[in-house]
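Only a single protein chain was left out; the remaining protein chains are all shown in position.
Presenting subunit A:
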Amino acid sequence: MTEKLIFELGSPGRRGVEFPAGDVPATALHELLPREYLREQSPPLPEVGELDAVRHYVRLSRMNFGVDVGFYPLGSCTMKYNPKVAEDAAALNGFANLHPYQPAELSQGALRLMYETQQDLAEITGMDAFTLQPAAGAHGEMTGMLMIKAYLESKGETGRTKVIVPDSAHGTNPATATLCGFQVVEVKSDERGGVDLAALKQVLGPDVAALMLTNPSTLGLFEDHIIEIADLVHRAGGLLYYDGANLNAIMGYARPGDMGFDVVHLNLHKTFGTPHGGGGPGAGPVGVKAELEPFLPKPVVIKQGDSYLLDYKRPQSIGRVKAFYGNFGVVVKAYTYLRALGGRGLKQVSEFAVLNANYLMKRLSNHLRIPYRRVCMHEFVASPPRECKERGIKTLDIAKRLLDYGYHPPTVYFPLIVEEAIMIEPTETESKETLDRFADSLIKVLEEARENPETLKNAPYTTPVRRLDEVAAARKPVLGWFPE
């Protein structure tokens, strides 16, 4: 199944939407603009009717896999169900039609929603204050690390130029630290999948600004030495940064703030049920302990008496990371989710996310190699059985074959420290029968790998397109359609 490009559809002169003729007296263009400022020709955009466009994009949608289509156990991404009621809420006129510069008295409902979200996220994470401005997790990381930089500078600690990142960390962690002007120091993991304390001690010193940590880690394991780690980092004068990618495992059970973290970012599109949008928009709020609060991006939503307003008077603020106040539409969906769940419901989210992951790990434990044989949290990491390697079957082949069974494959080849990694995160919104069916399918794929490895090497067969030539795509990049 392939679909023409929108540029290859339609017919010259056709339009998809009509606008009314102008109702003001028209002025000759050359009186309004110097002639040399005008295009000679309109940009060659498509010339299609509304039905042409609608069918084209509906056909494209049918070539796409989302959580609403099927099971999506993509580790580290928390592909849970996105409640429809939240979509409806964000689309309400009273939210979707607000201009960011309209007076605060016209936006009290929106500001209250933002304020309460800030408060709730602080309660869930054990932090003192939150900003909703960052647009994504990586954006939140940058915000948090710049606040750490500004905070240290305010204390005269300008010699702290290094940031420690475990070897199991998301790629965004080292990239962010570099973007913020720090040098990255990697520490290895120990044999239990946690931070190697001896290695950590060796790199800690007066030049360290922070340790960036994900807990549970990207291996799906709770860092049980967290108290000791926090103590070591703080005693060395550094700060502790929490990558909130895996918060879905511990809500209501433990809070980063209580573990000693100074700064956290969250992913509303992972933990708080907002859709991923095919790559965005998400939202990456950042929370801090009181000492770092003055450095939050401005403005912050505050409450004065019974009214809510945007506070710009923040002289120590790192400034802005985005125009306006963040991805408000995403925040509306997360707020709706919070009010659906409440404190008790959030704890159940984590309870069932962890139960589902352990159940699935158990179902697969005799079929996959599980490098860290511990209770996992919301996800687990595995490698294919040895016989796959002998038959030349890679994790990629298993992932591609799962496509034929109607699944989005797990995350593959991450974390980097596990050979041929397969990272499975079922989330709490999946039922037992879905997990069972997935386990059965994966076991069947592994059987195929033993008995008929070629089936896997050439998979998938039933998808709209089959394996792509990614090397050619990168070697001779064709990055757009251009008129002849």
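The working rule: a contact is a pair of C-beta atoms (placed from the backbone, for glycine too) under 8 Å apart; a residue touches a chain by one contact, two chains touch by 3 or more; residues count from 1.
The rule is short, and it goes like this: contacts and distances are computed from a predicted model.
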So which of "Probable glycine dehydrogenase (decarboxylating) subunit 1", "ATP-binding cassette domain-containing protein", "Alpha-D-ribose 1-methylphosphonate 5-phosphate C-P lyase" or "ABC transporter permease" is the UniProt name of the chain that got left out? "Probable glycine dehydrogenase (decarboxylating) subunit 1"
Given the contact definition stated above, which residue among A:L219, A:L292, A:V321 or A:L368 touches the chain not shown here? A:V321
Sort through A:E191, A:D469 or A:E484 and give me the one touching the missing partner chain. A:D469
Contact partner of the left-out chain, one of A:Q102, A:Q202 or A:N452: A:Q102
